[in-house]
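Can you read through this structure? Questions will come right after.
One chain of protein is taken out of this complex; the other chains stay put.
All chains are identified by letter, namely A, B and C, in their written order; residue positions are counted from 1 within each chain.
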Amino acid sequence: MSGTNNPGGEHQLPREHYLNATYGIRSWLLTTDHKRIALLYLASVTFFFFVGGIFATLIRIHLLTPAGYLVTPETYNKLFTMHGVAMIFFFLIPSIPAVLGNFLIPIMVGAKDLAFPKINLLSWYIYVVGGCFVLYSFATGGLDTGWTFYTPLSSIYSNAAVTPAVIGIFINGFSSILTGLNFLVTVHTMRAPGMTWFRLPLFVWAHYATSLIMILGTPVIAITLLLAGLERMFHFGFFNPAYGGDPILFQHLFWFYSHPAVYIMILPAMGVISEIIPTFVRKPIFGYSFIAASSIGIAVIGFIVWAHHMFLTGEATYAAIAFSFLSYLVAIPSAVKVFNWTSTLYKGSISWDTPMLYALGFIGLFTIGGLTGLFLACLGLDIHLHDTYFVIAHFHYIMVGGAVMGYVGGLHFWWPKITGRLYPEFLARTAAIILFVGFNLTFFPQFILGGLGMPRRYHNYPPEFQVLNVMSTAGASILALGYLLPMIYLTWSMRYGKIAGPNPWPATGLEWKTASPPLTENFHETPVVDWEPYDFVHRPDLGLTGSKPKLPGKLSPAHGDD
Amino acid sequence: MHRTGELYGQYKTLDQQKETATLGMWIFLVTEILFFGGVFLTYSINRHQYPTAFGVGGNMLDLFLGGANTVVLIASSFTMAMSVWSAQTSKKAWVTLFLIATLILGTVFLGVKVVEYKQKFDHHLIPGHGFDITYCSKSPAAVCGLSEKEHADEVKEVKDAIETEGGVTALNAHAQLYFSLYFGMTGLHALHMIVGAGLLLWLILESRKGRFDANYNTPVENIGLYWHFVDIVWIFLFPLLYLINRHLA
Amino acid sequence: MSENGHHIVSPKIYAAILAALLLGTWLTVQAAKIDLGRWNIVLALLIATIKMSLVILFFMHGKYSPKRTQIVIVSGFFWLAIMLGLTLTDYTTRHPEPSRSANPPAIAIHRA
Partner (left out) sequence: MQSQLPLYPESASNFAPDVDGLMLFIIAVCIFFAVAITIAVIYFFFRYKRKEPGDIGAPIHGDMRLEITWIVVPFFLLMAMFGWGAVIYVDYRHTPADTLDVYVIGKQWMWKLEQPNGRREINELHVPVNRNVRLVMASEDVIHDFSVPAFRVKMDVVPGHYNTMWFRPTKAGRYHFFCSQYCGTSHAIMGGWVTVMEPDEYAAWLAGTSGTSDPVALGAKLYNELACGTCHLPDGKGRGPSYNGVYGSKVKLADGSTVVADEAYIRESILQPNAKIVAGFQPVMPSFQGLVSEDQILALTAYIKAQKDQPVPGKSDAAAPATGKK
């Protein structure tokens, strides 16, 4: 562990912390401590991740042969639908915000808790109730509409258990809204003295942007699915062509949320990466204000690009051109982030710890995911690539290569803070590399499949596509192993890991100024912030005594943008 | 939930606590704006496409009941504002009285809504297999409680609409779209009213204990914000649903 | 930020707003009875928007709220405008391609 430990020898766990403050099942189920709620979320999103993962595994096994290997078409359709619903609504959207965000945001801004702790607990219960509805739907007939619930397939033609699933996602939406509301209010009103807006960690900026999307977008998906549900249950006609309704309108409403929802998944991961990189490079992040502003930019522009999912529905040509243009604009803030992260590495002091490996993996995969988005935003190419495996590969690079890598990397980075213990470094690096290799082997062939024109959501396919599908399935089996490993050693380390101490890396944020694990109130007394973010030079408390490289003459630190 | 003036652990001052609660409420209302925005959008697109059928549907609603309900709801918004004022000026008895007045007005609104829904049911205007927009014009005037003139107007209007829409099937389909939206929108609104009534009931119970005064009135103020928001939704629903084509009738 | 958002609005103003709202309701009903063509809807929405503004500014104390709250309110409507506006760009600029063939397909039209 290349020099990651504080000087000063062995550490001990603090005598009292949030994990041992009270005991018993009630103390967890009725807790209002944001850190415990984060762990409740950790358990529940992990559950859904494995539910979704099992579906994914079955899908990939099924696609080994052109004729379909394993299941009937009905079952296959249910598998990919339930994979999507479980992963998107119950894993990716809550993963980083509700687990890491919940745990860290109050500590990072120097508060004792979120603004509304009871609402925070409520949002977890809402999540659980929504999740139960969806699991009920999975268990009683499944769901075969695709996670997009396009009408009239979902509202009229499907014979599966659509209604409970729609209700479940509707309910779950309120969990998301309340989390976002809590974060926004907390960032506005609960900052510690000295914690100005431009001293906020970029993780908090990213979550601020995410929360904007959660509160502005989620109500729209809630009402949309409610309308589709009413159409299904009571034969109301909102989108039903038999009554003259327009199924395309459903898509407008659906994507008004569901496109920004992609940014709900990726922005927090970008926040995680923006924390990991300066810590392991030991230098200020390059272009702090540009990264912060690009988070907000992505959130805002992300709201005005949704109809690029609908270029080929018969949407007006003029509208399609406008949405394609806007979609290209959203590429710029994403690119700005990637360039700034890369530049941060320049003249750093880079350690090869696990979180850093995840961060670099993230940069690579997100870059590919982002760049392939340029193909799909392009009107001319979308005619060819729309609804093919190219789309599948693209959004898995963003969501799995981006969001999940960020999540797992973040879990490793803050694991010592959450549990007070370190994970086994060698195993963790191995797992990171397995994940990276497995991921690329799984999803890169799908770009080629998409270019060849293989449509998505096919339970069988023409034989010429087989080689690439077999490669993809092989990659998926490596990927599955990559996910099981951290699951095992992280659980193991909760009890047997080496004790970490308050600031093992060391890092500069407020969360590292308190004990690991923190006490229930986070800080003994309200901290006062008098340092700039990611500043290692003026922080003798970090105990870094090594040599400082000379400043290059060309790139002076003072550009007023920090 | 909140005890009088108590400061919660996560806050430093009472002012911070109040500011936080108000900001939180407003952010919640923003989500409500977008929530209702989704239905308003659905309404706009469909009305844009089928103006005739929507006009016929709108004229089947009872303008008197709708108008009266608008007045009732605006009055309840006023009494709600007054109860906030009473709390801010520590007139504790008046807080309770104004809250009770608000609750009564809200209940009247919901009662009228029930009467209207019943009427629509009797007139075969519930979307589904029994839906028939021509029911009242086909039946004798008395069946739908119309005067001879009103009935004659409706017969003519429906006849014209059938012509414009290109057949009774098309008119029925598109009018069903209108009534789906009518029930969807007013139903969602009524649901919000019911939630609001529950919150008011809780406020009244708390207020009777003399909880709210100039120092502590956040719950009255925030539930007041919610109530006004629900009023605003109706301010838009009324013209959009009831007044589409009144000049034809 | 004005005095912590604790501004007390006098009942007289509330009463005046009540009167204005009732007047607005009466006006909108009367306006609907006149045939103004496409302007009927514009007028109805204009009156409703004015009524809404009165409720927000006075009943909901929007006029006396801190700037931050006002930004929250405005951004809510701004996003609503994005949703309505951009969706309408699609619907208002669609021009269905006229079928150049005189005989539409017979097989097309036998929907259940």
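Everything that follows uses one rule, which is that contacts are C-beta pairs under 8 Å (C-beta built on N, C-alpha and C of every residue); 3 or more make two chains touch, one makes a residue touch a chain.
Because the structure is predicted, anything quoted here is derived from the model rather than measured.
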Touching residue (missing chain; options A:162, A:266, A:363 or A:476): A:363
Contact with the hidden chain (one of A:97, A:110, A:152 or A:168): A:152
Of A:46, A:351, A:430 or A:477, the residue in touch with the unshown chain: A:351
Among A:49, A:183 or A:286, the residue in touch with the chain that has been omitted: A:286
Residues belonging to chain A that touch the chain removed from view: 2-4, 73-74, 77, 144, 146, 148, 150, 152-153, 157-158, 241, 244-248, 281-284, 286-290, 311-314, 317, 320-321, 324-325, 328-329, 331-332, 335-336, 338-340, 342-343, 345-352, 360, 363-364, 367-368, 371-372, 374-375, 377-384, 386-388, 448, 451-453, 455-462, 464, 467-468, 535-537, 543-552, 555, 557-559, 561-562
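Here is the rule we go by: only the chains that are shown with their structure count from here on.
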Chain pair showing more contacts of the two, B-C and A-C: B-C
Where chain A and chain C are represented by their mean Cα positions, the distance between them in whole Å: 35
Rounded Å distance between chain B and chain C, as computed from the means of their C-alpha atoms: 15
Overlap residues in chain B, where contacts from two or more other chains coincide: 19, 23, 27, 30, 34, 37-38, 41, 45
Multi-chain contact sites of chain A, meaning residues that touch two or more partners: 188, 216, 220, 242, 249, 252
In the complex with chain B, residue positions of chain A that touch it: 106, 111-119, 177, 181-182, 184-185, 188-190, 215-220, 222-224, 227, 230-231, 234-239, 242-246, 249, 252-253, 521, 526
Of chain C, residues touching chain B in the complex: 4-6, 8-11, 14-15, 17-18, 21-22, 25, 28-29, 32-36, 40-41, 44-45, 47-48, 51-52, 55-56, 58-60, 65-66, 68-69, 72-73, 75-77, 79-80, 83-84, 87-88, 91
Chain C partner contacts - residues on chain A that touch it in the complex: 188, 216, 220, 242, 248-249, 252, 256, 303-304, 306-307, 314-319, 322-323
